[in-house]
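With one protein chain withheld, the remaining protein chains of the complex are depicted in position.
== chain A ==
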């Protein structure tokens, strides 16, 4: 992705590796976010059911899920820390001039993360010795802190899309109006969009694991519940996500014309704009796409005569390049396309449930459910591409070009290569650990043995008598 902005002005050589590294580490971290924010909620639903109805299978689910959440939370915590470092290492031109303006939502996020980490620890290690209901409520704190933390991070991101609440003097931030920075124009909808996405991704991913079991004929209460709880959460969130997404698109149409023009692939300003499915923007023209007449105009303004600003309305100096436009448009198509499939699956689920009132056993439905998680992940990632790449060439729209935000020191390719290698190990390690846990559970069937990721999971016996006094 070469996303250079200004014709005639060379990009600093650091821009490409910095951007790739940020995209990669953010893309990695964002996979883990749903597990801290939303998966814990599903775990609590199971625990609530277990406590109210004395359902031991639900309890077992909640316990096992908490262990999965713990491992992923740990990886998320460290990969989130890397992002914190990267803000300074890769984007000093953003943090120096504007840190005082938008830095504080990160402080609020830190507060929520602190709470989350503390209560996550109490929850995970409290299964055996804390009384049931207080233990349950420590989990509630985790879920609430996750929502708060998401809100704070989204405040930063939405501010970069639609900055507000600062007064500049001599090129410096002279005054800050914190409430307007935090609750900027894009904040509310973007936050709800991300939260719903987290619930959808976590829900479909977890349900997919149990859909495989259901397909293999394990139809007992445990597996049905393991499928039903997360799938229901995701299926409820899915239609809401469409409403929210649609609202955001109209807001982008109003306030971020360059991004909207790229999303809809609109070269020239005009009315009766067609919705282009697929297609590429080459030499100022749209090619290969499937145009649906008037639909883009209709979706943006509820009438086919609604005028959409095209790329020609953006000053040439800050107009997104063809590469940016193509990436944003295709990512948008992937996001909406995969989300539509998920919506259909959710509706199918609703239909089957309405008729039978039990976990569907339709094989094609279950097969669809096994890949729903990956589709949801694809949708989430492409959604981030739309909002992040769609802002280019700006880092903060109208205020700071990405070119001016990037670091100029060091060999960023080397750093990026190291990051890639270490993240590859961590990612592979996480998958390996999760598979090992799953295998252990399906072999043993109960959790009477050691609690993985927690005290009690003594290191494997080493062949020497325990208690040997050889320290």
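Simple rule for what comes next: a residue touches a chain if its C-beta (ideal position, glycine included) is under 8 Å from a C-beta of that chain, and two chains touch if they have at least 3 such contacts; residues count from 1.
Basically, contacts and distances are computed from a predicted model.
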Exercise for review: Just go with whichever of "Sugar ABC transporter substrate-binding protein", "LivH3", "Sulfite reductase, hemoprotein subunit" or "Cytochrome D Ubiquinol oxidase subunit II" UniProt uses as the name of the absent chain.
Suggested key: "Cytochrome D Ubiquinol oxidase subunit II"
Practice item. Write down which of A:26, A:173 or A:374 is the residue touching the left-out chain. Key: A:173
Review point. Which of these, A:51, A:115, A:147 or A:323, touches the one chain of the complex that we don't see?
Key: A:115
Point to revise | Given A:292, A:317, A:347 or A:422, the one touching the chain that is not displayed | key: A:422
**Study point:** Hidden partner chain, residues of chain A it touches
**Key:** 67, 70-71, 73-75, 77-82, 84-89, 92-93, 95-101, 103-104, 106-111, 113-115, 117-122, 124-126, 128-130, 173-178, 407-410, 415, 418-419, 422-423, 425-426, 429-430, 432-433, 436-437, 440, 450, 452-460, 462-464, 468-471
